[in-house]
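For this depiction, one protein chain was excluded, whereas all remaining protein chains were kept in their positions.
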Amino acid sequence: MSELPKARIATASLAGCFGCHMAILDIDERLIELMQLVDVDRSPLTDKKRFTTRCDIGIIEGGCCNEENVHVLYDFRRNCDVLIALGQCAIMGGLPAMRNAIMHSDAPLRECLEEAYITGKYIRNTTHNVPNDPALPLLLDEVYPCSEVVEIDYQIPGCAPSGDIIFDTLAKLLTGKFRGFEREMIKFD
Amino acid sequence: MDNGQACTNGLSSTACDVSAVPGEEIAAICKAFGNDKHRMLDILRTVQDRYHCISPSTMDRVATETGLSRIQVEGVASFYSFLSLSPKGRITIRLCDDIVDRYAGLAEVTAAFEQVLGIRVGETSPDRAFSLEYTPCIGMCDQAPAAMINDVVLTRLTADTARAAAEALKAGLTPEHLVSERFSDLTPHERANRMVDNNVRHAGEVLLGPVPEDAGLNKAAAMMPAQIVTAIEDSGLRGCGGAGFTTGRKWRFAAGERAERRFILCNADEGEPGTFKDRVLLSERPHLLIEGMTIAARAVGASEGILYLRGEYVYLRELVEQVLEERRRRGLLGKDILGVRGFDFDIRLQLGAGAYICGEEGALISSCEGLPGEPKTRPPFPVNRGYLGHPTVVNNVETFCHAARILDRGAGWFHAMGTEGSHGTKLFSICGDCLNPGIYELPYGHSVREILEMAGGQDAAAVQVGGPSGAMIARDSFHRKLTFDDLATGGAIIVFNGERNILEIVEYYMSFFVHESCGYCTPCRVGNVFLQKAIGKFRKGLANPEDIEYLKELSGTIIETSRCGLGMTSPNPILTTLKNFPLVYSALTKPNKDGIRDTFDIQSAIDGARKIAKRRSYIFDRDFTQ
């Protein structure tokens, strides 16, 4: 395996809980095997904030809930040959997308923010303001699965996906042997 | 965001004023229908007509009186478009929203009503005087735009006549007054003819030419039932509603079942957009229709019949009731018809309440049984176990009329007309971009081009044959013939000239199917919504070439897995235009170069947040300044 040129991988966490990135670490000792196949470029794991080179594979955790998520996802799509949606949030919006189904009023986003920061029963916000620092990215009207914003080539299901399915899928993709998942590995939770 | 599902909390927040309707009045209505749960549609229609709303307490009371549960009553009340769980105005104006009406000036008509009544489509005025609604094709495409004002039909509306009608109503005149100042003095026939033109453009030999009174029935009365069935079989008559099942075989199956009771049902639920032939037969040849039903009863041994009249044709109710009454008086319905011992048959009129699906024979039976209009599982077929489990023949209006004529003139006479496999004549209802819209009775086998010439539709660029569930064809197919083996149709021929937008028509037809799907099975309920959204993508110019394949695949799944004919044909507007107008689609697609989805619009996605935060985007607004 090691005589193959190493593939370049990038990862990002958008509107997710970082659980899928932690799940990458669940690959455990096989990480060593994986690292023989890949170099990690832009990623929270390397703390590289920019692409230093075009990558073979981009791995996305989380869907898009704000403009920065979209910006990062565009960047990944433009700089990666293959894009993988990792976990349910990237695949279908996940828990953040719960706000989509409750947002059918005339001013859904405002209602959502007010409930979260001001009017909610258990809110202790003495400022009675919705945070609005200029550095905060603007929220989107709803939470989008990655595939509604860019083309996604593969998805790895799970919340979070198991270390096994992540390793298995990456190893097969890197060696051109991916033909779908073992059914026993498919989990949406 | 239109996701096809309004936000409801499942509670009756919009229900009408509960105290307004005394329970005894509801009980009296139920009693008038024998407290019979199978007459639920009649009960609820009466409640709706009288109180303009079906409230939770009303449903409770109806349930008690008919021995059902409230949820069963609610299931019916919430299914039909003309029944309402929220309060409606004393006068409901239903503007026909068919594509033909849109092209004939519906927008101006709508604007006139909205302006005068001070409400928008979908709203009810605060004083509960008026409700304004859109409704799918009401069968008046030859005189569009049209509208129903309660039970009254207005046709050939313009902005001016619409405004005049709205003002008259607002001044307190009744809908009937809009038709005639002396409406109450008119006979049912006169009333119908004042409201609606029949537009018979070409009378054929069988139905719309001279028809001797009850000649077929007189002959049938002297025949053995089996001989009648044989005559119908020999004639080659096939169902005229669209599916084209051999009528004689249907009758033979029903006659062959061992049963105590059998039923003859007439399908006058003519809902396929662009079809209005049954409307014309009901007003021009009502006796011939009842004669045909009576012959069918004789043939299969049925003594009970139901004529299911679509709710949109309520203006014909009196006319049909009068014909039934007259025939009862003359001994042509009732006991010992024409003096033949044991030849007993009578018919009740069942009015629908706004549901296209009830034209499907299983759904029609469900509706007659007082249930939501959902198709039934097949087998068993209606001829084996239909209405209330009894063998039932369901035929179209035109089919029964043909049957009566066949008995009079003989199977050979009918068989000789038309083409091999498509015998006799057919009523075509032609509308859209042609000079002479109306009814043409012609033998099977004419080409589309010939028909277009007759109707003055030579400018046609596209013709929808058989309504939305049929096929949209282009000029290169106008040589094709109107037969069961080539271009089958229940009668609708809708002409579109070169200025019409094919995809606009397709999108309308998909919205029609979404509106009219009963929702019983997954592919039709959900799949059609997806198709409608996909067509919207093409219309906005946001589709990729792969989306064409997506349309085909999704259509394939819907057609193959749907439970009834609605889902099996609902993708046809898309599939037939993809086939016959491929450039319309490909011209609107553009390949995706960079993997970024055109359908996602970042500007509209952040617009709400921009307004709330009162600042611009530091990423996506070029003129961003802190």
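Every chain is named by a letter (A and B) in the order it is written, and numbering of its residues begins at 1.
Going forward, contacts are C-beta pairs under 8 Å (C-beta built on N, C-alpha and C of every residue); 3 or more make two chains touch, one makes a residue touch a chain.
Keep this in mind: contacts and distances are computed from a predicted model.
Considering only "Aspartyl/glutamyl-tRNA(Asn/Gln) amidotransferase subunit B", "[NiFe] hydrogenase diaphorase moiety small subunit", "Glycine cleavage system H protein" or "Modulator protein RsbR", the record for the omitted chain gives "[NiFe] hydrogenase diaphorase moiety small subunit", by its UniProt protein name.
Only one residue from B:Gly389, B:Gly519, B:Pro545 or B:Pro582 touches the chain missing from this view: B:Gly519.
When you scan A:Ser13, A:Asn66, A:Asn79 or A:Gln155 for touch with the missing chain, the hit is A:Gln155. When the omitted chain is restored, the residue from B:Arg70, B:Arg348, B:Lys579 or B:Arg610 that touches it is B:Arg70. Only one residue from A:Met92, A:Leu113, A:Leu140 or A:Leu170 touches the chain missing from this view: A:Met92. Although one chain is not displayed, its contacts with chain B can still be listed: residues 1, 3-12, 56, 69-72, 74-75, 78-80, 355, 372, 377, 379, 514-523, 525-527, 529-530, 533, 550, 553-554, 556-557, 560-563.
As for the chain not pictured, it touches chain A at residues 85, 88, 92-95, 97-98, 100-102, 104, 142, 145, 147, 151-155, 157, 159, 180-181, 183-184, 186-189.
Here, only the chains that are shown with their structure count from here on.
If you average the CA atoms of chain A and of chain B, the two centres end up 49 Å from each other.
Within the complex, the chain A residues that touch chain B are 66-68, 70-71, 74, 77-78, 83, 104-105, 107-110, 113, 130, 132, 134, 136-142, 144, 148-151.
Contact residues of chain B toward chain A in the complex are 1, 6-7, 592, 594-597, 599-600, 602, 604-610, 612-615, 617-620, 626.
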